[in-house]
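Only one protein chain is missing from this complex, and each of the others stays in its spot.
For reference, chains read A, B and C in written order, and residue numbers begin at 1 within each chain.
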Amino acid sequence: MTITPVTIAFAIMAIFALGGGLGVVANRNLVHAALFLVLSLFGIAGLFVLLEAPFLAAVQVLVYVGAISVLITITIMVTRRIMGITETINRQWPVAAIAAALTLVTLGFVILSQFSGQMPVADVPPDTIARMGAAFASHQGYMLPFEVASVLLLAALIGAIVVARD
Amino acid sequence: MLFMNMSPQMLQLLVWLIPIPPIAAFFIILLFTRGNKLASDLVAVGAILLTWVIAVLVLIAALLMPHLGEEPIQASFLWLPLGEASGFRMGTLVDPLGAVMLFFVPLTASMIFIYSTGYMASGSYWTEVKGEAHGTESHGSDEHGEVAIDSAGRKVTRFDATRWKARFMAFIGLFAGAMLLLSVADNLLMLFIGWEIMGLCSYLLIGFWHNRIYPNQPKRITPVGASIKAFMTTRVGDVFMLLGIAWLYSFTGTLSFRDILYNPEVLNALNTPAFPNIPALYPMSVAEAIGVLLFIGTIGKSAQFPLHTWLPDAMEGPTPVSAMIHAATMVSAGVYLIIRMFPLMTVGWDGHHLTLPMQAMTVIGAFTALFAATIATAQRDIKKVLAYSTISQLGYMVAAVGIGAYVAAAFHLMTHAIFKALLFMGSGSVIHAVEHGEEHAHHHGHHFPVDFDAQDMFNMGGLWKKIPVTAWTFLIGGLALSGFPLVTAGFWSKDEILADAWAHQPIVFWVLAAAAFLTAFYTMRQIGLTFAGQPRTPAAEEATQRDWRMNLPLVVLAVFAIFAGYVGVHEEFPVLGHLLGGNFFHRFVGSTLLVEPEKLPFDWTPVLLSVGIALSGLLVGWLVYIVKPLKAGQSDPLARLLGPIYTLLENKYYFDELYDLIFVRPARWFAEKIVYLLLDRGVIDGFLHFVARTFEWLAFRNKDFDTYIVNGAGDGVAEGIGNLGDSFKYVQSGRVQQYLAVVALGVLMLAGVFAWALFLR
Amino acid sequence: MADVFTTIYDWLTGLLAGWGASQLVIDLVMGLLGSIITVVYLLTLALVIIWVERKFIGRVQDRIGPNRVGPWGIFQNIADVVKLLFKEIIIPKGADLIPFMLAPAITVASVFLIWAAIPYARTLIGTDVNIGVLYLVAVSSLGVMAILMAGWSSNNKYALLGAFRAVAMLVSYEVPMILALLVPVILSGTLRVNGIVEGQGVWYVFSMPLAALIFYIAQVAEVGRSPFDVLEAESEIVAGFHTEYSGMAFAMFYLAEFLHAFTISAMTATLFFGGWRGPFAQQYPTLGIVYFFIKTFLLYMLNVWGRATLPRLRIDQIMSFCWKFLTPLALVLLVLSTLVDKVASILLEDVVPNYYAAGSLVEMLPRSAVLLSVNLLVGLLAVVWIARQGRKERQRLAALTSPAPIERQAAR
Partner (left out) sequence: MIPLHWYLLVAAGLFVLGLYGVLARRNAVAILMSIELMLNAVNINLVAFWRYLAPEALNGQVFAVFVFAVAAAEAAVGLALIISIYRNRQTVIAEDVNMLKW
């Protein structure tokens, strides 16, 4: 496996993603955890870029970094009163750890046994984004799911307002 | 002009619409405006006036049609398909005869509706108090609040007669709708439907004041009794009529008037022997048999001789009911039926010796006319008099049809409906006045026996001053009834019948003439007793009635009672004949038949005879009852004249008692002894009880099984599950993450299984 | 001389290739070079524009403005920078060090990153990614996070309040901004920034003036300059999220703000004012950079003018203005204009065969006319509506404050 800039980039992004994830679950300071989440999300955006899905990358940054993590951070700051509590891990953490480990083993096994090894890769057609846009708006494509998603978002919006208001 | 260019479809649609509004009013009132008297009045009156307008439109259109007789306004649809060819059709038909119906039915109906809104707006009657004196809900508020004890030991109190006014309006609405349905029907079935609805309404309305009783007169029939009696009696006729209809349908395969009555093939076909293999009945043709059956229906509906007893008792209903059902419309329906069926009745009539139904009609009609007239002379109750007079007049018409005087019968049907309705409403107005008088007098401290009868003519007298409008209109009606020459409608129609009778059946003529004499007499008697002289009771002293809703219809009908006759003046009648365009009515209605009935040459004899008879009858009545009017407490001078016959007449030849003896009692006995005790109690109940006991025994055995085995098992299961739940509920820790952990592990297991199944093997 | 940039680029790549570097290395070097150049010139530009702004505001406020250091005080900023460099960066007690230090960097970075996708000329653009617009939005949304970090980590209630305010406002104003941003995308049918510029045969500000206005307002709010400068309202919250910052850290926020103000002008110019477009810019891309900077500067001056003159709004006013007016307006405008656009394209089919043609001025005229009419209509309605609201509000206030009961009597 030769070291190429792409590999390096991938390594950096993967480290961002995984390290950030680790920070999220391991850090006691919730705000830091949130910041780590941002980091991890950035890494993932980078991975999208490497996967030649720049659209998704941009959306990732816009939605997650720009919106969701901001929300999360604000929530943390608003509910800061309990941040004195040092105990961040509950009693069942061993179970969690075991479950996680087993999952990792299973997934890793399946991945390595099934998807390892090089394979011929076709190029991404240049007009992917245009086609995606068309597909979202055409009834042969994903019009209905698209509408459903928008309804979902509307419902979430209203629901959030109703739940969170005094 | 509107009617000239009215398209046939439009016209047929209008005809369809005629019966709708009153029926609609019925439903609207019962469903929505029941609680509100004013609204109900408006709905009902509005509906009937709408109907009247439509009817008038149709009527005018029909009159403008050149050949209404040949091609009438007709429309029908297949209602109940039977097989491919045949089936019951529903349809409307307006031919000249129907047009006549459309002329007087909506007219009188509308008048009576308006009248009812006034008549039902006040008044009260005695009712029995069950339990607590101050009524339970079923009796509601009583006007005076006093409770009396009558001779039969019943607690009685006054009851507000206006309580169910809305319901009343609804019922008469339904009734009017049914009558109009019958009038525009183009087939026997539809006619029969209207016929039966009217029967029902008559039942409902006669018994309308269903909680009314007559204190101190336990023998007197109550509204409930009267209604049952009327219903039952008419049923008898209806059953035979239905038989006739069924026979007709089975023979011809249709019930449509046009198809049967106006096509010679069918009529000829009907002219075959009914019972070919019974020599005794051989001469009777199918048409005759059916005709007789249908005529029996008429006997029931129009209260002809054997089945006449219900009509006088029907007077227990509110007076508008009497006016509408028992004068203008329903009883006329019977006559309308035989007129309508005239071609069938006269199958095989060569103009000289009558067919079987015609004979029956002639005999029964003529007899009834005289017989009822005799009874009418001796009645005390103002409405009873009118009732019997109605019977006798209907007898006239029946007899007229019997002798083949088709047009005359239709003519008299129309005029009689108008002036008899007028008379009834007049009598109602009188009764109202007297009841008011009674109340006023009561307030002024006069004490009345609880059995004071506001309908008894001997409690009246001298009302001429009190209620002039009623008096005048009543007079006009009375003169019309007794056939006062030239200026009343009754004269022309009755005269035509008599002329026909004179020409064909002299005997019938003399019978009817006698009846006419009596008619004139009792009319005068009635007027005399009611209006002339001095008041005989404080009630009459204080009597008053000035309600325009009741007076307006009187006036309107009075006008018609005078002028309605001029449409049918014989063209050879001096002066008037030409003046009035020569017997339009005869030409118009005559065109209904295939062969125009022949016009009799004008003959002075019957005219003069009938005039003389009418005038003499009036004169006698005038002499007896008006020249020296009765004093209070004085008995009927006629009683002295006739002696025992008077009592016989007063008791209506004891017909009620006779029927009670030969029909009612045996029926009661049979019902009680045989049906109730033997069949019901003995056989049916016995069997049922046996079955019941058997199953009871089985059930107990079953119960044990249930308790010990089924319940044991069931409860066991339930308890087991309950315990299980108790021990397992702690799984529900309420900790989301715990659940999630379990989920994760479960999924993990599944994943492991899949991984093993897919990749490891 | 027609196209300096390509010439230089080709020369450099040729040079490197001559030294025997692989294509990848060349890309790397060029990319690095480009970003370095961008950053450097932006920093210098910042010095210039800050001086200009201070002068301008001085004039507006009837002062002279900086005038001591150098002729017309040109070197004032350099002096300031030196001063700030030597000042200590005070780290408050209980501050969260890493975010505290990270925040200014991210803020500046978010501004710099925007410039990577802004075309100076037809052939001069950092990276012409095919999702450029989206990129712009995404990157500019990073600043929010930085502000949050700063506000929280400096362990100061004013700072936190300021941060909350700022975040609330910025997040809100992203909505109308993006809605308005969709307009050029729809009109030009591409997300490529350069594609959008090339599509503007008629500047979109002329076909969709309302959208341009909304976008500009939202952007000003994103910068947080007056009238939207509640996030550093001295009278209420000392200096907002950067209260605790001093020295170079503060300088970076300061720099970021000014640069951001300039950047949004650049974005507006690019997206609505035809970017580098201008006479002969197609043939001689070198001219494009001139046009671009002229437009940007003019827009920037507009911004400064507003900052110098407009009073500060209340936070609730700002929010309700965004949610109750700007966003609905943008939505209505978007839906209506696209609808009318479609209908017109169908109706005018035979009159104007290539209705959607983009690029040349003449071809674009009919469509622009249609859209312009829609904009004017919507704008008119909006003005009428807002006038009514204003009248209501005035009456309300009058009712609240009017002391004379007589008037009320009359009013009744």
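One rule holds for everything that comes next: a residue touches a chain if its C-beta (ideal position, glycine included) is under 8 Å from a C-beta of that chain, and two chains touch if they have at least 3 such contacts.
Since we're looking at a predicted model, the values are computed, not measured.
Within the full complex, the chain left out of the display contacts the shown chains A, B. Within the entire complex, the positions of chain B that touch the omitted partner chain are 729-730, 732-738, 740-741, 744. Contact between chain A and the absent chain runs through residues 6-7, 10, 14, 17-18, 21-22, 24-25, 30, 33-34, 37, 40-41, 44, 47-48, 50-53, 55-56, 59-60, 63-64, 67-68, 71-72, 75-76, 78-79, 81-82, 85, 87-90, 92-93, 95-97, 99-101, 103-104, 107-108, 111-112, 115-119, 121-125, 128, 131-132, 135-136, 141-142, 145, 149-150, 152-153, 155-157, 159-161, 163-164, 166.
Note that in this section only the chains that are shown with their structure count from here on.
At the centre of the protein atoms shown, by the Cα-centroid criterion, sits B. Remark: chain A and chain C have CA centroids separated by 28 Å (rounded to whole angstrom).
Chain A and chain B, compared by their mean Cα positions, are separated by 88 Å. None of the residues of chain B touches two or more other chains.
Of all residues in chain A, none touches 2 or more other chains.
On chain C, the positions that touch chain A within their shared complex are 24, 28, 96, 98-99, 102, 129-131, 134-135, 137-139, 141-142, 144-145, 148-149, 152-153, 160, 164, 167, 171, 174, 191.
Chain A meets chain C in the complex at residues 4-5, 29, 31-32, 35, 38, 54-55, 58-59, 61-62, 65-67, 69-70, 73-74, 77, 126, 129. Looking at the complex, you find that chain B touches chain A at residues 737-738, 741, 744-745, 748, 751-752, 755, 759.
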